[in-house]
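Here the complex is missing one protein chain, while the rest keep their positions.
Then we have subunit A:
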Amino acid sequence: MAQRIDVKDLNIYYGDFLAVEGVSMTIDPKSVTAFIGPSGCGKSTFLRTLNRMHEVIPGARVDGSVELEGVDLYGDDVDPVAVRRTVGMVFQRPNPFPTMSIRDNVLAGVKLNNKRISKSDADELVESSLRGANLWNEVKDRLEKPGSGLSGGQQQRLCIARAIAVKPQVVLMDEPCSALDPISTLAIEDLIQELKKDYTIVIVTHNMQQAARVSDRTAFFNIAGTGKPGRLIEMNDTATIFSSPAEKATEDYVSGRFG
C-alpha cells in the first residue's frame, strides 16, 4: 500500500514568483512525516505539489522532480487525475460534500471515473473506510443523513474516510486539526497512528506539540523574508529536531523564540 516519495531540487512557482526553492527530501513508506514552519514559508504549497493539487491555481508550476516509487509525478505521460487517486489529501477545514449523505461522501471518490460498484461491495467499503477513520460506531445508524450535520471533528474523520476509500498509497494532510477542538484533535492524532500502518502520511501542522506527538520525521521550512522563497532548512528524526537540531533557525523555532 504505502510508497516512498523522493523529491529532488524542487522549485515551485506562481507565475514568475518563486514560492519555494530547492527542496530535496525523501519520505519513507509507512511513516508519518511532519512539515513545520512559520506561516507563509511554503510548507502547504510544497505539500500540494506532492499530488499536483497546486496546479489548480492558474500559473502555478514546478521544476525539479517528485518521484513516487521511482515514477516521476511530473512526467509527460502522467495524468494528474491518476496522481491524485494515488496520493490522497485531507484539507485544513473539513469539507464533506454538503449535498451528499455520509455514505455517498465515503463513496464519492470511488464512483468517479465511471466506476460501477455493487451495493454489497459499496456497503463493505463504506464500513471498512469509516472503521478505518474511527467513525463507524458514531455514524452507522445515520449513513443516509447529510455529512454536514456531523460535528467538525466527525466531518474531518469523514473526509479521511473518503480519502482512504479510494485506496491511496499516500495521504497528505494540510493542517487537518487547525479547525478542531482538542478532543477532536486527539481523535485525529490517534487515527494518524493507526493509518501509518497502511499508508505513507505527510502532515503539515502549525502545532509543534502535534508534530512531536504524531510524526516519525520532521521537516522544518523557513522563509528569509517577505517576497523571498521558502526553503527546507532541515529534516531529521522528530526526536532530533526537537532536542538537538543542526540549524540555529530550527532551534529558535522549536523552542518558541520566533514564529
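Definition applied: contacts are C-beta pairs under 8 Å (C-beta built on N, C-alpha and C of every residue); 3 or more make two chains touch, one makes a residue touch a chain; residues count from 1.
Here, contacts and distances are computed from a predicted model.
Name the absent chain as its UniProt record does, using one of the following: "Phosphate transport system permease protein", "HupE/UreJ protein", "Lactate utilization protein C" or "Stage V sporulation protein AE".
The record for the missing subunit names the protein "Phosphate transport system permease protein".
Taking the full complex into account, find the residue in A:Asn11, A:Ser31, A:Ser128 or A:Ser148 that is in contact with the omitted chain.
Of all options in A:Asn11, A:Ser31, A:Ser128 or A:Ser148, contact with the hidden chain holds for A:Ser148.
Can you say which of A:Val71, A:Leu112, A:Ala224 or A:Ala246 touches the chain missing from this structure?
Final answer for the missing-chain contact: A:Leu112.
Sort through A:Ala82, A:Ile117 or A:Ala224 and give me the one touching the missing partner chain.
Per the contact definition at the top, the residue touching the missing chain is A:Ala82.
Who touches the missing chain here, A:Arg162, A:Lys196 or A:Arg213?
Per the contact definition at the top, the residue touching the missing chain is A:Arg162.
Since one chain isn't shown, list which residues of subunit A touch it in the complete complex.
Interface with the chain not displayed, on the subunit A side: 51, 53, 56, 81-82, 84-85, 88-89, 91, 93, 95-101, 108-109, 112-113, 146, 148-149, 159, 162-163, 166.
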